[in-house]
Structures are given as structure tokens and as C-alpha cells.
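Okay, handing you the structure first.
With one protein chain removed, the remaining protein chains of the complex are shown where they sit.
For chain A:
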Amino acid sequence: MFYLNNCCCFRQLSTEAVYGSARNFKGGSGTILDLSCFFRKETHKQAPAFRGLCRAQARTFCFHLTVMQRGWLHSGPLLWLQYVDKNVKLKVGKHEEHRGWLLTVDPVSASVVLVNFREDGASVRVVMGHAVEDVEVLQESDPETAERLRLFLLPPTTSSLDPEELSRRRMGVYRWLEKNRVPVEEDGDSLRVAGALTILAPYRPEDCCSSNQIILDRIQRLIQSQPHLLKVDPGFDSIQILPGFSGSQEL
């Protein structure tokens, strides 16, 4: 309350002092003090230089305080990203507590994904954003765990194909798309479709990248229905026409 009423006094304070006070303020009265709003309101009256200083200070505050101030749901992706790959303690509701390596935070629902590694795999816990009360970092990320987390969800890579096979597949997809009147061009190792979609090696339907859902769906289905893809799997060659289907002569 003191700071809100007395702006001059506030101006004298160092970063740490205000940070500490804001904390006490929160702990003492249970009210949340929004420093960034306060800054914006007050700085209109100040000289530009001072305003700049205030902004810079406000930014450092935001970094430390926003999770506490705004609540987890409104912290924003940049802040959430700070917690990725770190070992965290999550306060959920009043009594629950969960620990684990933070894999990611869903930017839409603010849900947190925690991973705990075991000898035979891992257990994953997803805590819904609305239930998260507080997040505390227990251990910083180390390169080894970060790599382990990164590989955790990636689909198995198929780097076993040799360049010759890859170029054969690329040309196959290229011709198939061209045959279907789809504008396609080669761009190094990848194929570009209508400037909106990229197909990366090894050119399967799941290797298509596009921000346009409709184009992505169409091209994926087109590649799926590519006839000579069937030859890749030897199992398909042995499929014979069932006797029942050739029975038209019987009529």
C-alpha cells in the first residue's frame, strides 16, 4: 500500500528492494500487486528518460514476478519456455505436489508435462494448466537430460536409406504429384508444393510440413495413394486377386 500511495519513495528504491517488498506485500496481505501496470500508469507523467528506465526495470520485474503475479495461466510462452528441460516441483491445488523434468507447457491450455525416467522407460504426468498453483525449479537443465527429453517424443528416424534410394523416392513422389496436376518443384533434398508445403526426406505422408491444414491433408492423402509406393513393401506384391472376384465368368 505504501508504494502505491507514495510514488516518490518508490522511485528511490533499487530493483532488489522493490522485488523483496512486492514479495512481502503478496505474502502479507494476499493481494497481488501488478507492478507493470503501475509503471505504465505512473510513467506518463515522467520525463522520457525516466520512463525508459522504468520500462527496463519493469521488464526485469516481470521476469521474476509474473508467474507469481499473473498466475501460471497468464504467464505466457516466453516465461514457460524458461522452465523447459528443468527439474521442477509443481504445486497443484492445495495439498498436491509433483516433481519431474518439465518436457513442455502447452501454450493453449498452459498444461505442464512432467517426465520421470525409470529403468524401464518413463512415466509421464500432464498437469492441466488451470490446476497449477506454483512452479519451483529444483535443478537446472543439464545437456544430457535435455537431449534425452528431446529424443523422448521424436518419431523413430529413418536415416538408414541411402542417397540413391532417397532420390529415387523423391523423383517418384515428384512425378506422382506432377501427374496429379499439383505444382511441385525440387528444392535441394526437399520438394516444395505450391509454395505452401514442404516434403522432406524420406518423402512419406508424415514427412509433409505445412501451415495450411487443407493443403497438408490433400497432399498427404495423395502421397498415400501413390501406386508404386506399394512396391516398397514386398508383402503387397504377393497379393493375388481373390478367386471370388474373378468369378464373373460364372454368370
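In this section, a residue touches a chain if its C-beta (ideal position, glycine included) is under 8 Å from a C-beta of that chain, and two chains touch if they have at least 3 such contacts; residues count from 1.
Following the convention adopted for this analysis, contacts and distances are computed from a predicted model.
K.L.:
Assign the chain not included in the display its UniProt protein name, restricting the answer to "Gem (Nuclear organelle) associated protein 7", "Trafficking protein particle complex subunit", "GTP-binding protein" or "DNA-directed RNA polymerase II subunit RPB3".
P.N.:
Choosing among "Gem (Nuclear organelle) associated protein 7", "Trafficking protein particle complex subunit", "GTP-binding protein" or "DNA-directed RNA polymerase II subunit RPB3", the correct UniProt name is "Gem (Nuclear organelle) associated protein 7".
K.L.:
Could you tell me which of A:Trp80, A:Trp101, A:Trp176 or A:Tyr203 touches the chain that is not displayed?
P.N.:
The missing chain is touched by A:Trp80.
K.L.:
Considering the whole complex rather than only what is displayed, give the residues of chain A touching the chain that is not shown.
P.N.:
Touch with the absent chain occurs at residues 73-78, 80-81, 84, 92-93, 96, 98, 103-111, 113, 121-128, 130-131, 152-154, 213-214.
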